[in-house]
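In what follows, a structure is listed as structure tokens, so that the remarks can point back to it.
Every protein chain except one is present and positioned as in the full complex.
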Amino acid sequence: MNLMNWKNRLAAVTTGAALAMAGPALANPYEKYAGTTLVISWPALAHFNAAEGLLEEFTEETGIEVEVDALQYLKLRDRQLLEMSKDEGEYDIVSWVVMWKGEYVSKGLLTPLSQFFTNGALVDPEFNIDDIADAYLQNGGVVGGQKGYLPGKSGGLYGLPFGAETSILAYRKDIFEEQGLAVPTTYDELTEVMTQLDAAGIPAMTSRGKTGHQVTAGWLLHLAPMGGKIFDDQWNPVINSPEGVKAAEFMRHVVQTGPTGIETFGFGEAAAAFLQGDAALYLDTLKIAAMSRNPNLSTVDGKVGFALHPTDVRCGSETGGFAIGIPANSQNQEAAFLLIQYLTNKAGDQRMVELGGDPIRHSTIQNNAGQFTEYPVVAEQLPCADPDWRPLIPEWNELNIDVLGQALTRVITTNDPIQPIMDEANEKARAIMEREGYYKWAAYRQGN
Amino acid sequence: MTGRAIGGRHAVIAHYVALLVLAVITLMPIWVMVSTGFKNDVLVQQKEPVWFFFVPTLGNYEHIMTRGNFDGYLWNSIIVGSLSTLFTLVFGGFCAYALARKEFRGREFTANSTLLVRMVPPAVLAVPVFAMVVNFGLNNDLAVLTFFYTALNLPFAIWLLFGFFKQIPVELEEAAVIDGASPLQVYFRVLLPLMKSGYAVAGIFTFRIAWNEFILALLLTSRKTRTLPVGAAGFITDTGVEWGRIMAMGTLIVIPPLIFTFFAARQIIAGMTAGAVKG
Partner (left out) sequence: MSIRTLSPYFFILPAVAIMFAGLVYPVLQAFYLSLFDWKIGTKFNDAPYVGVRHFVRMLTDDNVHESIWVTLRFGFWTITIEMFLGVSLALLLEKPIRGASVFRTIFILPLMISPVVVGLIWRYLFDARIGWINYYLGMIGVEPQVWLGDPELAFFAIVFTDIWQWTPFIFIIVIAGLQALPSEILEASKIDGANWWQHILFVKLPMIRSILLIALLLRLIDVFRALEVMYILTGGGPGRATELLSLHIYNRAFETQQLGYASAISVLLILIVFGLSFAILVAGNPMKEKSDI
């Protein structure tokens, strides 16, 4: 009896983790965390709305409760930063747009996933991380490699892709047939098709165009295939390069031949214009494919064809979308890891496709290629996804919104010559990089 | 009364027509909101406006009340709105009373500073308030919000109540003081009953601001503590604005101020003109 009491007391003061190790092995890796409530912050996008179904299945299977705080995606960052900078934040899992990863990690707000991948009790041996499309994994999850955001040996894994994406071309098969148009494979052909559609009185291509992040995203989509970059290898901005100006000229052409209101379109409005039949072309995220099949969003289901992102001097499609990870101040990190693993393992990825979301794994794309016409296109597009599509440095946010987002608004809302606008933006970008100390090493070397 | 009008009957008719036109211009956008809240998605997305004749649906209301956290938002708004109104009236009433009735050192300074801080723009508060919440680790969003709404409303409430105290004859108080009443007794027994309409006006204005405020609420609230306006803005989603739902939510937000307006229009106008119009 006494001995039992003593044992009980010992058990009471031992931490849960030690107990699990010392006691008889639990039959179920989730059992220890049953009853925990996880809070997730993620965007109110179609993929994530679909994922709520998978969360319910997770709760049923594991007994771990999940609550979701879904916000407009550009409002996520404020909220997440605020919560993650508290001593005890509200979120156990956050989903970030890939461009924020550098900032989050540099501020020390995320937990490295290596902490969990080294824990045999947590990691599913069948997880197979190599099956996840490399472009997605590197772009969303790896921080600290080359230039701080590209793959490289100094990098660490902070998140797994979920709702990650690249860009493809979606077009209205019926309109193309009616007008006798061929699906464009190059930017020259695309420009020509847009002109022809416009001449026929059909709004050609929708695009994001709202001041700030949105208009910049629209422009970046064309910059990569045209061979442009934001910075050269020494962090000198090259926004005003011939490629940058050419992409801006193309943006102006998009707005002139496209549906009314591109200047106000965010991601949702740009997609809605295509899905509601107000535009013949959509060149942006592959998410459009699943959205076009959703009767709540789309009136064009069955009329949409998919093709590769047209090429100019090179093939270069976007790397973007979202990744999910665990805030450093989460109180339920291990359970959070289990959920992330559940969402991104093979079964979860397949379920996401069935629920109307987008896959991140090669195997899922292959297995479903017969069912969805865009999957073969995506499989072919992925090798072109440019990991250096935009510089995912902490300063990107300011460049994105304050510099490029303003300059490109002038490009699409005025008829001013483009070169001076881009020159001015380039100077502003340089001033920001100067202020943040990016040229210190170069100056130091020159001094020696 | 009408007989004196220049031009007689025609002028009166013209007068009514003019008022009617202005009323329609004023009400049109509000009606657009109310009607859109009762339309289905097809009607909402339709380019041709439908004013009156459509089959109303409660689908939008059903959606906002069952999905999402409407109950929570509503409850938060009620809590923050009523508590900040209560604090504003109690403390603002005390302050206005002292300013209106007592002679003391610093009286004029207090009066002038009160008017001055009334003008502080909410945008100026945004960053410092954010800093205070983060740096002091303030965790109770609703309490923080209630506090700042009280602070934001106090200057105007004091200003308003001051005017009402001034209208009460001093003799009443003096009589009570002679009877041996303490200052607090004078305030609660003699003045409070006479100040009902003053408190009503100040209360309406305070509640309205707390109920409608958006920027500080957006900044300070999280998942469980959002107020209705912040919740409504949440319907501007990445898949476009859900117009039917957002308008339904807008209609619900407008109901309390609407009720006040219909039952207390005269007092509200008295409040608005209190500063500008002196008898």
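Note that the chains take the letters A and B in the order they are written out, and that residue 1 is the start of every chain.
As a convention for this text, a contact is a pair of C-beta atoms (placed from the backbone, for glycine too) under 8 Å apart; a residue touches a chain by one contact, two chains touch by 3 or more.
The structure presented is a predicted model; accordingly, all values stated were derived computationally and were not measured.
The missing chain, though absent from the display, is touched by one residue of B:Val80, B:Leu99, B:Leu142 or B:Leu220; that residue is B:Leu99.
One chain is missing from the display, and on chain B it is touched by residues 1-2, 5-6, 12, 15-16, 18-19, 22-23, 25-27, 29-30, 32-33, 36, 44-49, 87, 90-92, 94-95, 97-100, 102-104, 107-108, 110-112, 114-132, 134-135, 147-148, 150-152, 154-155, 158-159, 162-163, 166-167, 183, 187, 208, 211-212, 214-215, 219, 229, 232-233, 236, 241, 243, 246-247, 250, 253-254, 257-258, 260-262, 265-266, 268-269, 272-279.
On the side of chain A, the interface with the absent chain consists of residues 78, 81-82, 84-85, 103-104, 107, 109, 209-212, 259-264, 273, 276, 278, 397-398, 401-402, 406, 409-410, 413, using the contact rule stated above.
Everything that follows uses one rule, which is that only the chains that are shown with their structure count from here on.
Centroid to centroid, with C-alpha atoms defining each point, chain A and chain B lie 41 Å apart. Chain contact summary for the complex, chain B toward chain A: residues 41, 45, 130, 134, 137, 139, 222-223, 234, 236-241. Within the complex formed with chain B, the residues of chain A that make contact are 39, 43-46, 67, 69, 71-73, 79, 82-83, 85-87, 90, 266-269, 271-272, 276, 291, 296-297.
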